[in-house]
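Only a part of the assembly is drawn; its chains keep their places, and the rest are absent.
Chain IDs A and B follow the sequence of writing; residue 1 opens each chain.
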Amino acid sequence: MTAPQAHFQALGVVHRTVHRADPAAVELLSRHGVSTVHEAMGRLGLMQPRIRPIYPQARMCGTAITVLLQPGDNWMLHVAAEQIQPGDVVVAACTADSTDGFFGDLLATSFVSRGCRGLVIDGGVRDVRDLAEMGFPVFSCAIHAKGTIKATLGSVNVPVVCAGALVHPGDVVLADIDGVVVVPAHLAQQVAEAAQAREDNEHAKRQKLAGGTLGLDMYAMREPLAKAGLRYID
Amino acid sequence: MTAPQAHFQALGVVHRTVHRADPAAVELLSRHGVSTVHEAMGRLGLMQPRIRPIYPQARMCGTAITVLLQPGDNWMLHVAAEQIQPGDVVVAACTADSTDGFFGDLLATSFVSRGCRGLVIDGGVRDVRDLAEMGFPVFSCAIHAKGTIKATLGSVNVPVVCAGALVHPGDVVLADIDGVVVVPAHLAQQVAEAAQAREDNEHAKRQKLAGGTLGLDMYAMREPLAKAGLRYID
């Protein structure tokens, strides 16, 4: 019998081959904000809002190296470091909720030396002042000094569910103060184009609204509102 | 039979007439912090602490345009925009807990063009970097890129319960890093006076405490503490 671990999220496995999104598409996506890209994705692909930047200016865009961690154990982040290529970001999920400090300035130094552009982790991080000074963008669900061990296998570059979003290795992950969005590698180019179209469109709208035009008129909402039964009372 | 929607918080209604607090009283209140005004109110009128500024310097004071939103739907914010007059702030409650990003830079641009001074929302917001750059103060329970739809009616300028506080249209809403306080329109002047009296009083106290006088002595606490049974052990 094949081990049940032959599961889509098998433990104890490192995939060395990652089908990364096209770098040109990644570059295009990196020009936009998370909110814009999320809209361009058809309002899908967002992580839950408990993932927050550790400093307000943190921002990143890159292709995902995925990690599946065990609670209180950061062994797999060391394994992941070797798989990082310039332009990658690391996305770390955990098999259970954990706010432990899985990641600090030493691992960040190692990741940076590999060309890593940032980290998203559904867990805690520490050495936050150092990370901010290094300008290494981290998005996490907690900040905590609590140390971790290196005892149990997880996996690297398997599909993971991180803060409610499914991430495949090589997907584009874009993060800023509005949250974290995941763009499947094969959709990167078209989402980038849709984001650009949206951005162009928003520029014109912004001008109109700044000039005093109401959204009610600009979006032609008055009729549907009346149909829905909205009543004005003086 | 009259519709049960003839309720105090009826859905699908926009009240155009708002009895705003006196602008002079609003101006007086705007000189104080939320903690001081909350004390001057007799320790009432605060929203729950989950409402936080989206950037630390955010601060606002104005008269309330109230909005009752449906979860994941920001249609009523567009309706509210038309009701804004210079000096107003928007206070948005929701019929259910929702962290969706109901509000972003486009709506902010529109609100600003109407003279709006800020937003309190018991929901999520997005485009936070843009909002901070615009200096538009927002107080929310979440930051999230998640987009919303425009499909279901709520109401504008009905009394709403926002983060535990009852807000009537025209009430003064003051918000800073300590939280959000609501001052009923007809009490604005007297609360402003009480806040000023409190502030004057605190200035003297601060001087004394800075000079080394203990609160135990300044507030004459030693006797009541002894009566309550406090024992000192060497």
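Quick note on the criterion: contacts are C-beta pairs under 8 Å (C-beta built on N, C-alpha and C of every residue); 3 or more make two chains touch, one makes a residue touch a chain.
These numbers were taken from a predicted model, which means no experiment stands behind them.
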Size of the entire homomeric complex in copies, 2 being in place: 6
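In the analysis below, only the chains that are shown with their structure count from here on.
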Superposition of chain A upon chain B: rotation angle, C-alpha, nearest 5 degrees: 120
Distance between the centres, which are taken as Cα means, of chain B and chain A, whole angstrom: 32
Of all residues in chain B, those that touch chain A in their complex: 12-17, 55, 75, 78-79, 81-82, 99, 101, 104-107, 109-110, 112-114, 124, 126-129, 142-147, 150, 152-153
Of chain A, residues touching chain B in the complex: 33-35, 38-39, 43, 46, 49, 52, 56, 176-179, 181, 202, 205-206, 209-212, 214-216, 219, 221, 225, 228-234
